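Every protein chain but one is kept in place in this view of the complex.
Read from first to last, the chains carry the letters A and B; within each, the first residue is number 1.
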Amino acid sequence: MGFEKFLFYVFALITLWAAGMVITRKNPVHSVLFLVLAFVSSAALWLLLEAEFLGIVLVLVYVGAVMVLFLFVIMMLDIDIATLRAGFIRYLPIGILITAVMAVEIFLIVGPSNFGLEAFPAPEPAAADASNAADLGRVLYTLYLYPVEIAAVILLVAIVAAIRLTLRRRPETKFVDPSRQVRVKKGPRRIRLVKMAAEVAVPAAVSSAQPGVEENS
Amino acid sequence: MIDNYLPILIFILVGILVGVGPLVIGYLLGPRRPDSEKDSPYECGFEAFETARLKFDVRYYLVAILFIVFDLEIAFLFPWALVLQELGIYAFWAMVVFLGILVVGFIYEWKKGALEWE
């Protein structure tokens, strides 16, 4: 048990440190990267809890997708961090007070009196070939099927909302639709050679004209 | 079960070292002669005209959001794929409903042109 405890403390300290760095860095990209570190060490903590599937999916979805979104937005927005942080010191005392109140509340609710080893004894370590994901699947798609379908609807709402809020047609850009390009068929109607009359009258005595001086009709 | 993850932890640390090692070797062996012309960012031979930050292009944001949604779909598909043979045809139809709802979203994206030119 000793080595696992040591790992737990290492990852927990990394998570706390990274979380502290997120809110104190001046550079927003650094903050996002520290948040990524916090998530990765949280995933390690979940792996220590034998929540294998959730830990890896945390990295896959949160670090791999959501943080990429954050990075995209922060990199393109060019936030002027100095003006945003102007009032930081002024609000620091009340910030610390609220943080302390929240920490005490969290400790009282989630602390050892309610969730300690008397109320919830440590579970058996899982068998060596137990598949966490399969266990989850067995429960998700039988008992909790309805919440899964509701999750699908929530994702649908997210898609529709994102598109409605951000998609803007730019009518002046001309672009070629690759789908139409791909569907061309060989044949006589693909290319048309059109004979056109000359738009500009060519002056008769071109050879003796001065360079750069020509009649335009 | 988690005993198997110790090699992974060590491997990740070794992987980071494989990244640090060449950089250290490069610093030790390579010359270091900073020069204002050499260090200026590349812009086809000219000085940079504006700051390197681009105008915010909302298409990247949209691509990232759609990626999140589809990634979550994949995360839901993984446990289902594992227990499909056990649970049989009911699980199949459950997933058809799930995928159907998300395919509706996909068709909406397609029709609205969110998947176009980027």
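We adopt the following convention: contacts are C-beta pairs under 8 Å (C-beta built on N, C-alpha and C of every residue); 3 or more make two chains touch, one makes a residue touch a chain.
In this text, contacts and distances are computed from a predicted model.
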"ABC transporter ATP-binding protein", "Cytochrome aa3 subunit 2", "NADH-quinone oxidoreductase subunit H" or "Cell division protein FtsX" - which is the UniProt name of the missing chain: "NADH-quinone oxidoreductase subunit H"
Hidden partner chain, touching residue among A:Phe6, A:Phe88, A:Phe115 or A:Tyr144: A:Phe6
Contact set of chain B toward the excluded chain (per top definition): 1, 4-8, 10-12, 14-16, 18-20, 22-23, 25-27, 29-34, 36, 38-43, 48, 50, 52-54, 57, 59-60, 63-64, 66-67, 70-71, 74, 77-78, 81-82, 84-85, 88-89, 91-92, 95-96, 99, 103, 106, 110, 115-118
Missing-partner contacts on chain A, residue numbers: 1-3, 6, 27, 29-30, 33, 36, 52-53, 56-57, 59-60, 63-65, 67-68, 71-72, 75-76, 129-133, 175-176, 178-179, 181
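Operating definition for what follows: only the chains that are shown with their structure count from here on.
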Chain centre separation (chain A, chain B; CA means) in Å: 8
Sites on chain B touched by chain A in the complex: 1-5, 9, 51, 53-58, 60-62, 64-69, 71-76, 78-83, 86-87, 91, 94-95, 97-98, 101-102, 104-106, 108-109, 112-114, 116-117
Contact footprint of chain B on chain A as seen in their complex: 4, 7, 44, 47-48, 50, 52-53, 57, 60-61, 64-66, 68-69, 72-73, 75-78, 125-128, 130-134, 136-138, 140-142, 145, 148-149, 151-153, 155-156, 158-160, 162-163, 166-169, 175, 177
